[in-house]
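Pasting a structure here, questions to come.
All protein chains but one are shown at their positions in the complex.
On to chain A.
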């Protein structure tokens, strides 16, 4: 009888503990019973952290823009410095769109047709440098972070075309004949790799089609400005606030 009494007490205590756990779980308000694994929690945390970083970046951007606006406000009060500010801005924009001569470290690529005799059954097209080949190289250079590019002295702008013109190519509506000398300013190592690394377009031109490509790294490359008019006939700017 005594033993059973102790047993009953124990059962009571243990069931109370079970009940407490039970109600704790009930209080959790679990809507669905999908398994939330630690991994998925970690991933979600990572995502949240990324968003937080993005928010911090955006806040910094807002701060920067506010500073700019402050500068303009200050400049409006002082008329001399306003003109100075606008001049500086025009200079910056001209530099950015390629209306200023630039110099800096980069690479010089000389690309030339393959002069060997064409034997029977071979396609002569593989021995020539085409507009597309140059276009691909320029694209590779841009992808490698080139800041300014010219072909035979023609500055490549965002609107520059590289087009086939028979034995020549046209860039900025100027006719250029091979050999083409492409100059690019940027991180020389990256640019060099973009042309010479295995399986790049430059590598294929060189190793498979035997086109003569010479790449030279230089510490100081001069790239001329774009000599032409940038005209807009159809595109019109959207006024702010309209």
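Things to note:
What we mean here is this: a residue touches a chain if its C-beta (ideal position, glycine included) is under 8 Å from a C-beta of that chain, and two chains touch if they have at least 3 such contacts; residues count from 1.
The rule is short, and it goes like this: contacts and distances are computed from a predicted model.
You can't see one chain of this complex, but its UniProt record names it "Small basic protein", from the set "Extracellular solute-binding protein", "ABC transporter permease", "Monovalent cation/H(+) antiporter subunit G" or "Small basic protein". Shown as candidates are A:14, A:76, A:143 or A:217; the residue that touches the absent chain is A:14.
Among the residues A:41, A:118, A:143 or A:197, only A:41 touches the chain that is left out of the figure. For the chain missing from the display, the contacting residue among A:22, A:51, A:72 or A:222 is A:22, taking the whole complex into account. Although one chain is not displayed, its contacts with chain A can still be listed: residues 3-4, 6-8, 10-28, 30, 35-39, 41.
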